[in-house]
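All protein chains but one are shown at their positions in the complex.
Now for chain A:
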Amino acid sequence: MQECGLVATDIACRRGDRILFRGLSFDLSEGEVVHLAGPNGIGKSSLIRILAGLLRPFAGTVERTGGLALSDERLALDGHEPLERALAFWRRIDRAPQVEADFGLADLLDVPVRYLSTGQRKRAALARVAASGAPLWLLDEPLNGLDTHWSCIAQAAIKAHCNAGGAVIIASHQPLSLDAVKVVELLDFKP
């Protein structure tokens, strides 16, 4: 797996005329998991988008090395296509080597994406991230809608990715059952 890492320095985020957080710094290197924690509305999703480079921070810088994959509330899979073809579209763009990550989607491959349930969608998004071959994963609420069983399997996949030399940033209001997680509590950076 290619090298990856992320250094966020002194990030501030403004939505409208409100500063959500300021002075946030952390770094992430290979094999690590960072958990961005905090209550609803504290700016976890905005921070994920800032880290992904999709949103400009109000202040501060983000330095990334290595490719990244994002899963947020937007599924980015064509709703009318069967799941298999929707995932194949991204595989054709990414051309990454096939990965062994089973999210229990084998039975759903011929189901159009729009018929998938909330939990199934989440698993499809994780499968898209895993198949991208990118070393750095940014996951926004990856466990939302997953039952206990799939929540365990998803976290196992995250762990396996880290063991293989990847790095993961998880924004979630839920506690994670992963060990050796760096927790960044966003409330600490509230102005």
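By definition in this document, a residue touches a chain if its C-beta (ideal position, glycine included) is under 8 Å from a C-beta of that chain, and two chains touch if they have at least 3 such contacts; residues count from 1.
Going forward, contacts and distances are computed from a predicted model.
Only one of "Cytochrome c oxidase subunit 3", "Heme exporter protein B", "Hydrogenase" or "Glucose/mannose transport system permease protein" fits the UniProt record of the hidden chain, and that name is "Heme exporter protein B". Residue in contact with the omitted chain (choice from A:Arg56, A:His149 or A:Lys182): A:Arg56. Within the whole complex, the absent chain has one touching residue among A:Leu6, A:Leu24, A:Ile42 or A:Leu70, and that is A:Leu70.
For chain A, the list of residues touching the undisplayed chain reads 49, 52-56, 67-70, 72, 74-80, 89-90, 92-95.
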